[in-house]
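Scroll down for the structure; my scribbles are underneath it.
Of the protein chains in this complex, all but one are displayed in their positions.
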Amino acid sequence: MSVARFWRKIPQRYNLIGTRCETCGTYFFPPRSFCPACRREGKIVEHRFQGRGKVVTYTVIRSASEQFERLTPYILAIVQLDEGPRFTAQVVAEPGEIQIGTQVRSVFRRIGADGESGVIHYGTKFVPVR
Amino acid sequence: MRDVAVIGIGCTPFGEHWGSSFRDLFIQAGALALEDAGLSGEQIDALYVGNMSAGRFIDQEHIGALIADYSGLATRHIPATRVEAACASGGLSFRQAVIAVASGMEDVVVAAGVEKMTDVGTGASVDMLAGAADREWEGFVGATFPGLYAMIATDYMHRYPLTREQLAMVAVKNHFNGARNPIAQFRQEITVETVLRSPLVADPLRLFDCSPITDGAAAVVVAPLERAREFTDRFVRVRASAQASDTISLHDRADISRLDASVAAGRWALSDAGLTHRDIDLVEVHDCFTIAEICAIEDLGFCRKGEAGRLTEEGVTALDGDLPVNTSGGLKACGHPVGATGIKQICEVVQQLRGEAGKRQVPDAEIGMTHNVGGTGATVAVHILEVV
Partner (left out) sequence: MVGILTYGVYIPRYRIRVGEIARVWGGNAEDITGGLGVYEKSVPDMDEDTATIAVEAARHALARRKVDPEEIGAVYVGSESHPYAVKPTACTVGEAIGATPHMTAADFEFACKAGTAGIQTCMGLVQSGIVPVGLAIGSDVAQGAPGDALEYTAAAGGAAFLIGNDDPIAVINRTCSFTTDTPDFWRREGQDYPRHGGRFTGDPGYFRHVQGAAKLLLSQVGTSPGDYTYAVFHQPNAKFPRRVAQLLGFSDAQIRPGLVVPRLGNTYSGSTMVGLAATLDVASAGDRIFVTSFGSGAGSDSFDIQVTDAIESPDLFLRAAAPTVEELLKDPVYLDYAQYAKHKGKIVMQR
């Protein structure tokens, strides 16, 4: 991923900055600048998510792309944030620890890097609330 | 709007073709299709080609022109268009060709699909296939394509009574059919145990739940139904063509275990055709993973959510069942050269309707359906073909 493309989404990746439609009250993460329900009537504002949520579904990835090979096996999940939106993230835990419904909280981790000499991509993963 | 017919089909063997390049593959498929239709190149008015990612697999864009050129058609300057919707590229290529003919814009149109996947390593392939999903919010955080379908499987098996064995039976059935298909990548029959003993790829999906990485090409020729007999008497009619879209990422879906684009396209196709589910004699569905076939059967409306596993176990979807699913062997046994799959599905249904499916023949097949999915369900194309 190019430097500009990664940098553009740092507020989302580091701090879960998403959006909210004030017109209908829907929260969006990843952020949307256009509310699918309200469309042009939607008033979109920035919203910072708390980072608490629960696992909606998950898998254990054992065969990954080159970038993530060294991390396998790792847990990939769809997490539903307390505020409503769902998004995809890794959960740092032993495979047996996670089930549908497990409560999780956000942590700051290294997602990957652009090779040995390129930029490091930091972002958000989750851990079970212990 | 004119009625459209398929007048010729051609498909290369699917597999790891170390000796064949991207160009070799589509030339082979195109030649087979023209031969089958009894056509010469000069008779083609337009060309559509479905291809997911030549740009990444072989660093080549501008596929439409490339294919026209290497098919010897550059001197005729026909319109040549590349169509892309990840794994649904082939289905969309066919639909574009159908629309061109139905609208009266073109008469004889080739719809092809091609993918050359083995010129890059497996790790690179896995990363490229993740481009069928949301790169920014799924791929970037470590999602793989099997991983996304595995999450569908986890959700599905949490809510519906599908057993791990029933899921494996989808692969067993498709290998049985593939063993009877000369173009299939995998020709060996397998057992449930084969599936359950294969290595985990993304829990709960194992190696044998997943379609492989494959090279291959397929092509069909479409023409106005009213002119079909000028070329051949082995033609079939395109009864319906439908296409639908949905959110690119799995996490944005209304229901993780239901592909709403399949629901929509399936419903529109049947209603446009004026048919019910009972009229369909066979269906080629998009089994990129075993769980995808389970969802497809249900989402297309052939049974209620949660029942497809039982139907599979009971043999309803087997070659000799009431609703044969994936008589070709599906993506699992044929292999899945991404852009070619949608066209291969058309080829299979046409062969069945013509009575030319050999050991895979469904007796008295008159109406067949194809179902081609892009990504985790963001694009779906459904076609219905019938004997004339």
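Going in written order, the chains are labelled A and B, and every chain counts its residues from 1.
The rule we apply is simple: contacts are C-beta pairs under 8 Å (C-beta built on N, C-alpha and C of every residue); 3 or more make two chains touch, one makes a residue touch a chain.
In this text the structure is predicted, and so the values were computed from the model without any measurement.
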For this session: May I ask you to name the displayed chains that the omitted chain touches in the full complex?
Result: A
Exercise. Looking at A:C24, A:A37, A:V107 or A:V129, which residue reaches the missing chain?
Worked result: A:V107
Problem set entry | Absent chain, residues of chain A that touch it | 10, 14-15, 70-71, 92, 107-111, 116, 120, 122, 125, 130
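In this text, only the chains that are shown with their structure count from here on.
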Problem set entry | Residue ranges of chain A touching chain B (in the complex, touch as defined) | 1, 9, 30, 56-69, 71, 74, 76-78, 86-90, 95, 100, 111-112, 121, 123, 125
Seminar exercise, completed: Listed in rising order, chain B residues that touch chain A in their complex are 123-124, 126-127, 130, 134, 136-138, 140-144, 146-147, 150-155, 158, 199-205, 249-252, 256
